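Yeah, one chain of the complex is gone here, protein chain that is, but the others are all in their spots.
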Amino acid sequence: MSRIEVTVISGRSLSQARSRELGKFSDEYARSVAICELDPEDMKELDSIDGQNVRVTTDFGEVIVRAVTSKQAPHRRVAFVPYGPWASMLFDPATHASGMPTLKGVKATVEKAADAKIATLQEITHMKAE
Amino acid sequence: MPELLIRNGRVFDPLNGIAGEKMDIAVRNGRIVEKVSGKARSLNVSGFTVMPGGVDIHSHIAGSKANGARMMRPEDHSKDPERKTKYTRCGVGHTIPSVFTTGYRYARMGYTTVFEPATPPLKTRHTHEELNDIPIIDKGCFTLFGNNWFVMEYVKQGRIEELAAYVAWMLEATKGYAIKIVNPGGIEAWRWGRNVRGLDDTVPNFDVTPRQIVQALCQVNSLLNLPHAVHVHPNALAEPGNYQTTIDTMDCVKHVQATNHPTIHVTHVQFTGRKGWSWADVRSGAPEIADYVNTHDHVSIDPGQLIFTNVTWMTADGPAMFALFKLAKTKWLNVDVESETGAGVVCATYKKSNYVNAIQWGIALELALLVKNPWKIFLTTDHPNGGPFTSYPRVISWLVSKEARKKLLDKINKTARRRLDLPGIDREYTLNEIATITRAATAKSLGLESKGHLGQGADADIAVYNIDPSKVDLSRDYKSVRKAFSRAVFTIKGGRIVVKNGEVVRSVQGRTFWTKPVVSEGAMRAVTSDLESKFDDYYSVRMANYPIHEQYLAASEMITTKAGV
Partner (left out) sequence: MSKTISENVICTFCASGCDDLEITHNGRDISSARNGCAISVSRFTSTKQSRISRPLLRTKERLRETTYLKAIDRAARILNNARYPVLYGWSQTSSEAISKGIELAELVGGIIDNTTTSCHGPTILGVQDVGEATCTLGEVRHSADLVIYWGCNPIHSHPHHTTRFTIFSKGRFRKTRKDRKLVVVDVRRTDTAKLADRFIQIQPNTDYELLTALRAALKGEEIEQDSVAGVPLETVEELADMMADCEFGALFFGLGLTMSAGKHRNTEAALALVRDLNYVTKFAIIPMRGWFNVRGANEVSTWQTGYPYAVDLTQGYPRFNPGDTSAIDAFTRGEPDAALVVASDPVSHFPKAAARNLLGVPIVSVDPKRTPTTEASEVVIPSAIIGIETAGTIYRIDGVALEARKVIHPPPGIRSDVEILDAIIKRVKALRGRR
């Protein structure tokens, strides 16, 4: 299968936090944050391998990130995209009068996109501005 | 700063024995002086009453529990916003006003000094951040000691001198003014969801009793020569009948020698002045308590007057708050503070028709009217527990007018009215007595020599009220008395006019008063070494990061005392 349905959650990771201090435009930050951690069984089902790019799509947007086999599994059908600019492309701005947009538990599809490029931060900013 | 001459007012200065005399008050450089030059700005206050600025000895205005309450209660604020003006920042009321609003509202009533009566040491940096931000008034805070691990261990070991050195260290570290005790031992028991039942119960894991804690800290108070008595909120607040604990608490330190002030001040006695076994039949314990206060000179009290309105309860007495929350069933905030103390916040509404509320309202007034010496009883509502501080003028109207009391007595729960002595009490406070319980006595009790009076050298904190003592009948005209105390004609702070006709016309920075008892080097070295050996075990903050430095206070006013250790 080249596409699976998941629930996307976002959150902090140690490498995201550490690399953030090096700077948002650093390679380390992009490597830590423009990723999607998938359960090993989901990776198999997707026929994807570590490091290959995938497209994550929700009702609100899509983003290309690097697939990574999760070391905090099992979590079948749950994809973890660390908190950051790439994750923010996916989320529902509606706050339902709470002030808080929905940054976890959003329905998404993940599909292989080995040839697609991961957007740079500048490109993300441009996409948001459109 | 221009000189000021306040002319032709009727002056009430109880500390200097002046009761309504027509006098001029001269101000230079922020202080009261004998006379000023011809260049002085002249305020003609003929027909008005002149008093020292109000001094509030007990009002929860700043710190972690006050702010927790504000955060929990947006509904308290939304109906009472204050727009910014040319002279004032914006803010909100009602029972827990934001800091700018707090300062302005006090100043509008002619108050110029207010003390936050309970600050948890570990969180006192927060208290000072808020106090710094409260405009106009001078202020300070009382540091909580009654459930502190170091205190209980020193008490258990009978090491009073080391305890004194520890208290000295803590007052300096927290920039606190006085020793505060809340439910001694009970908040430590609350760590395990329990409480203590009375003075002779044993505190779990520490093997001391509340009686021992209170006695030891009163001895320490004397040893350190602190300016104020030990300020105590007794055990058993949430018990229906608790007046005996209050009397026993006062009595347990009658042998402790104090210096030039009472040994113990028991606060908001209305909450611990009930007689009876269950909520259905509580009565007033005010006559017994007043009798004790009248016959003993080592105590002073304040009633914590209840007002029939929506209130916020906030206190360090965590277990009492949970017990009352179970009755009120509203919202409950609890914050236990490691190794030291706790806090609880609950919202509630007092109703005239409610039997217990009506009895409590009556207890507070009975206390004020039955304690004969106005130097022993101070006007408070334990803001915001009994009611907001903006209710003080209303309380004054009840004290000066039996008619005002009767009007409300006719509306309260009938059974309560029958069971209170209040209807039969004729006493009416004089203006001089009001001046005493709202400024002179409180300043004296706090040991603030430059406050609460209008003698030479005093801080030029002055309130002018629209009451003509030569014409007014306080008892009959209580409504205009109430109005007068709500909106000062002038409030002068440190020689500057800050309020005119009830509106703030200038904002100034108030000073934060704190006490530094000077103990011997040896004693300080010993206690520091003791703390160093235990601090990391007791706290989650390092000892180096615990004390608050003097530069932290926006305007620090240190009072030093010579300690006997």
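Each chain gets a letter, A and B, in the order it is written, and its residues are counted from 1.
The rule is short, and it goes like this: a contact is a pair of C-beta atoms (placed from the backbone, for glycine too) under 8 Å apart; a residue touches a chain by one contact, two chains touch by 3 or more.
Small disclaimer: the values here were computed from a predicted structure and weren't measured.
Only one of the listed residues, B:Leu4, B:Ile32 or B:Val99, touches the absent chain: B:Val99. Checked against the full complex, the candidates B:Asp251, B:Glu338 or B:Asp421 give a single residue touching the omitted chain, namely B:Glu338. The missing chain, though absent from the display, is touched by one residue of B:Arg7, B:Arg31, B:Arg89 or B:Lys351; that residue is B:Arg89.
Annotation for chain A: contacts to the undisplayed chain at residues 7, 9-14, 17-19, 21-26, 60-61, 70-75, 78, 80, 83-85, 88-89, 91-105, 121-122, 124-125, 127-130.
The chain not displayed touches chain B at residues 62, 64, 66-68, 70-74, 77-78, 81-84, 89-92, 97-100, 122-123, 125-126, 129-130, 133, 191-193, 205, 322, 326, 331-339, 345-346, 537-542, 544-545, 548-549, 552.
In this text, only the chains that are shown with their structure count from here on.
Centre-to-centre separation between chain A and chain B, using Cα means, comes to 56 Å.
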